[in-house]
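Got a structure for you, written out below as structure tokens; questions coming shortly.
Apart from one protein chain that is not included, each protein chain of the complex appears where it belongs.
By written order: A and B. Residues from 1 in each chain.
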Amino acid sequence: NQQDSTSKSLSERKWHEIISLRGYGQVRYNRLLETNDQLRCEQCDKSWGDGGLFIRRLRLVFYGWVNERVYFYVQPDFASSSGSTLNYLQLRDAYVDLGIDKENVFRVRVGQSKVPYGFENAQSSQIRLSIDRADATNSAFVNERDLGVFFYWTPKIVQERFEKINALKLKGTGNYGMMGLGFFNGQGANKADLNKKQHVAGRFTYPFLINNSQFIETGLQAYSGEFTMPSDLLSNGVKTNFLKTYRDERVGASLTVYPQPIGIQAEYNIGKGPQFNTQTDSIEVRNLKGGYITLNAKANIGEDLFYPYVKYHYYDGGKKFEKDARSYLVKEFESGIEWQPNKYLELVVAYTISDRRFEDFVLKNNHQKGNLLRIQAQFNF
Amino acid sequence: NQQDSTSKSLSERKWHEIISLRGYGQVRYNRLLETNDQLRCEQCDKSWGDGGLFIRRLRLVFYGWVNERVYFYVQPDFASSSGSTLNYLQLRDAYVDLGIDKENVFRVRVGQSKVPYGFENAQSSQIRLSIDRADATNSAFVNERDLGVFFYWTPKIVQERFEKINALKLKGTGNYGMMGLGFFNGQGANKADLNKKQHVAGRFTYPFLINNSQFIETGLQAYSGEFTMPSDLLSNGVKTNFLKTYRDERVGASLTVYPQPIGIQAEYNIGKGPQFNTQTDSIEVRNLKGGYITLNAKANIGEDLFYPYVKYHYYDGGKKFEKDARSYLVKEFESGIEWQPNKYLELVVAYTISDRRFEDFVLKNNHQKGNLLRIQAQFNF
Partner (left out) sequence: NQQDSTSKSLSERKWHEIISLRGYGQVRYNRLLETNDQLRCEQCDKSWGDGGLFIRRLRLVFYGWVNERVYFYVQPDFASSSGSTLNYLQLRDAYVDLGIDKENVFRVRVGQSKVPYGFENAQSSQIRLSIDRADATNSAFVNERDLGVFFYWTPKIVQERFEKINALKLKGTGNYGMMGLGFFNGQGANKADLNKKQHVAGRFTYPFLINNSQFIETGLQAYSGEFTMPSDLLSNGVKTNFLKTYRDERVGASLTVYPQPIGIQAEYNIGKGPQFNTQTDSIEVRNLKGGYITLNAKANIGEDLFYPYVKYHYYDGGKKFEKDARSYLVKEFESGIEWQPNKYLELVVAYTISDRRFEDFVLKNNHQKGNLLRIQAQFNF
């Protein structure tokens, strides 16, 4: 694609040969068979326990190779609220990739983009099987993204494997580097930076090819930085340290046996970060840990694709980008199936059994258990 | 158009053959010959009685057939305010149509879209003759839209008549079904749902063809649901029922004699819904009624098109999506003319004689009368 569109002399290309546009949308309904409407997950899905149909995502992607070594990617999302009103357009990705070499083995990325931390975080929501990402790894960064400078190293053979995994519809991450290294603000996507210190994150992942057919990917990642609690996330009365600034660091491992036809996807991470302490009414640096394991399969029935799965995840730690660095203890089991009648449509139905303790200065002693059916229709264009 | 763009093998199509883009903008000035700057209509036009030039609408439409049976339509608007700042981009439409059959006689629509309730509500603002929609029917839903699942049945012959009405520039609605049935949240476009109950709406409309030349369309519509007053619309001190949830239902009829060259457009509806009661300082379910009648004409003078019109409308009821379900008694007369020098430009000038009582917890005993000249320039691209 890159080769095609840049083979013409660049000055001959029309705008629509340089810039491409695509998009996708997701609509959800979470209220069927719901047993407890106080069971919520702010980060996962704002429509848990509340309301009816919900536009979870509506994204446009403007992207293209402006020349052999320069690629841009601008992805806004329409499902962004501002105050009590929904569906404003707000940035998710906005970056430029500069190839150091002609094959783009070494790239520098500048802008807002996913932080190289974790497999499920890198995997697009358009691709992901389970309805939401796991709290344990997704609590690392809000919307998985931040603003910074990122270096990616992806040898040609690894580039080809990432592409092959994609082409086989095995639900990979695409090319976020065999090795990725990022220096970024650390306050999360679309948030003003509040301290002069940069976060650093690094990730190494390798897609092994076994018997020339089975892909298995293993990865390691870590990040470190200082997170400053923004004042609009602090309840009146909650205690913080003087600078409202806290150590924030993690290390984790990932394993993906791609579903050919049976697969496993698992990650685990430990670390420390700001977390609300109900005993002291204060935000403190505390240890965190958690992960998930998914068993899945891929089945072609006629022209249709089916992906059944079960997932269990666990998290014990804080969420720094929620009210008072809300404290979490999560145990959740989900069983579901994704159906793709064609490449434009997807339907996921999942049954979730959840046990969530989430507490902040206002919401003390808040332990919620319950079950619900979750339905998501997705459309790609 | 659909046929053209899908006749190629789908995999051969470039992105700009799948996705199309168009748009339109409207700029207004309401202050000439204005006799009372306290005369306002929040729903109709936020620039009444205030300020100067105003961008009323600026819309982009991304749309296309991804295959023979799957159509998407994403229409954001730039004229959306957030706090005291104007002109953010926010969704209006965002839906996918799935054809049950190859001719799209039966369609399922999923997403945010116009609710099938009323002719003028379905008619695009890009097409509509009068400056604003009538309070009586437009008070049914904010921005005419909601998030839900909609079923449309449009026999081939009716599809062709809708297209023909469009091609003749007679100011129809386009294809919102001969029969439409919708299940939706009921709180209005871009608003979080606040109760678990869905609204239901149904509409039947038929475009008769008389003497093989004159189009006459008649319709019936109704909806029913429970509306929950959102807390940001409640004044401090206003009384509500315990759940802040109110019966909300209407039934209405429509008649359109298309201007060939003289036309009539009329609608009337009755029902009940939440409404502020100035006697009791509370929001209560009360009866509502109202409608409008428009006499119009279509004249070609050289290459130019002219549409003169007179419109009278009346409404006695509440507006559930305004402060305290504001109470309204509206009698308004408008006389105007639309001029289309070419297909890209439109100018409407209208003189409005208005008598509006609109009251909430803060604005008691608020009866405003006055006249004003209204000017709108529209541009299509």
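Everything below uses one rule, namely that contacts are C-beta pairs under 8 Å (C-beta built on N, C-alpha and C of every residue); 3 or more make two chains touch, one makes a residue touch a chain.
In this text the structure is predicted, and so the values were computed from the model without any measurement.
Only one of the listed residues, B:D50, B:E103, B:E163 or B:D304, touches the absent chain: B:D50. Taking the complete complex into account, A:S80 is the one of A:S47, A:S80 or A:T352 that touches the chain left out. Within the full complex, the residue among A:Q126, A:N190 or A:N366 touching the omitted chain is A:N190. When the full complex is taken into account, the listed residue touching the unshown chain is B:S82, out of B:S82, B:Q214, B:S231 or B:N287. The chain not shown here is touched by just one of A:G64, A:G219, A:G318 or A:G336, and that residue is A:G64. Where chain A meets the chain that is not shown, the touching residues are 14-16, 18-19, 62, 64, 66-67, 70, 72, 74, 76, 80, 82-83, 88-91, 94, 96, 98, 110-112, 147-149, 184-185, 187, 189-196, 198, 230, 232. Residues of chain B in touch with the missing chain: 16, 20-23, 25, 27, 31, 46-47, 50-55, 58, 60, 78, 82-89, 342, 344-345, 377, 379-381.
The working rule: only the chains that are shown with their structure count from here on.
The mean-CA centres of chain A and chain B are about 38 angstrom from one another, to the nearest whole unit.
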